[in-house]
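One structure, pasted below without further comment.
Excluded from the complex is one protein chain; the other protein chains are retained at their positions.
Letters A and B mark the chains as written, and numbering starts fresh at 1 in each.
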Amino acid sequence: MMRSLLPLILIGTLALIPTARAQQDPGKQVVGKIKVEVYHATDGDPKVAGKHALEVDKNLAERLKREKQTCFKHYCLLGSDTKELYRSYENWAEPVKPSDEIMVRFEAQSAPSSDSATLDLELWLGRKKIVKTDINLSIGKPLWVRGPTWRQGHLIISVSLLSIESQSP
Amino acid sequence: MNAPPDDNTLTLWLDDELEGEQLARVDAWAAEHPEQLKAREQVREWRKLISSCLPAAEEPPAPEFFNERIHHAIRETAGKTQPISLSAKRNSSRILWMPLAACAGMILAFWLGAMVQPADSIPGASANSKPNLYIPEAGVDARWISSHDASATVIVLDGVSAIPDEVDFTAMALHRARREIDSTAASESPTPNP
Partner (left out) sequence: MNNSAPDPSKKPREDVSCPSEEPDDSDLVAAARGGSLEAFDELVTRHRTRIFAMIRNMTRNEAEAWDLSQEVFIKAWSALPRFQARARFSTWLYRIAHNLVCDWARKRKIESAGEFNEEILDQQRIDAASKTTPNSTQQPDKAMASSELRTKIEAALGKLSDDHRQVVILKDVQGIAYKEIAEIMDCSIGTVMSRLHHARKNLQTLLQDERPT
């Protein structure tokens, strides 16, 4: 009797594991990855950004130039941070850590779809909340924030949805 | 005539820390020692002077952000150190003996859950709709642009204070010296000061 029931019991056991996991804290489940980058964009000398600034990928530079508001002659990368997107917890990206001059707070508003996520997103500059938005990010379609001026150019803060993790119910 | 107070009591009296009967006794004694009354007045004047120059309470800059940073640090710490606390159902011996009906019910629930499509975004922003923007900072304006050419969403900020040129992000980003949080600052058994 027990032998015939064993497969069902085992299946039941397996079924319990996702349930058991859900007991932990479903809000902490990682549902995606968010990448925040800071670019220095200028029509002047790109070297003013500092010798440690990295050159931006040519494709990215071309793409930035296609939009009038982000079109500049030169771009360089000042910092980058990739953080997990939790199901229902906030997270902070610090792309120019240890400086807290530029920080991005984000939180999923709902369960993401297969290739996009709606976020409650805040941009903090100089320890002040500058803008808060409920942006829908798709993979491959970033948010660019043309921010403050710095060293004869503008800072552009890029927020991209890198990936969506498969979720358990 | 009142007996003179001991040194500790006198010190407390000079700093207005006595109350009730003890205060009355020392007051009575000090009435016959005007130099003590003068000394107490000088202490009061000094405290008034220094407290008028140095605040006892001061709101930290960016108080909202101050709290957010603490909140964030607490969550980060909790994420790294909090043990995974599973329910008692993890005890496999108990699982194995769970009634068959309960197992079947859970199998069904699991299957149904897997079939349910994840909820789409709540009413509000969708892939093509304009996001809501909230700008708490006075003097700052923000506008949203959906850039089809660049395949990106753009928010343009106007009126944001410029970041001083002397700020060097790249140097800081490369040389990310982690701030050491000295663990000797224990709350219960503090390290005696040298």
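Quick note on the criterion: a contact is a pair of C-beta atoms (placed from the backbone, for glycine too) under 8 Å apart; a residue touches a chain by one contact, two chains touch by 3 or more.
If you're wondering where the values come from, they're calculated on a predicted model, not measured in any experiment.
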item: For the chain not depicted, the shown chains it touches; value: B
item: Chain not shown: contacting residue from B:A31, B:I74 or B:A162; value: B:I74
item: Interface with the undisplayed chain - residues on subunit B; value: 7-8, 10-12, 14-17, 19, 35-36, 39, 42-61, 63, 66-67, 69-71, 73-74, 77, 179-182, 184-188, 190-194
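Here is the rule we use: only the chains that are shown with their structure count from here on.
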item: Computed distance of Cα centres, subunit B from subunit A, in Å; value: 24
item: Contact footprint of subunit B on subunit A as seen in their complex; value: 5, 8-9, 11-13, 15-16, 18-21, 23-24, 28, 38, 49-53, 63-64, 66-67, 69-70, 78-79, 89-90, 92, 95-102, 105, 109-113, 116, 118, 124-138, 140-151, 155, 167, 169
item: Of all residues in subunit B, those that touch subunit A in their complex; value: 61-62, 64-65, 68-69, 72, 75, 79, 84-87, 89-90, 92, 95-96, 98, 100, 102-104, 106-107, 109-110, 113-114, 116, 118-122, 124-127, 129, 131-137, 140, 142, 145, 147, 149-157, 160-163, 165, 167-174, 176-179
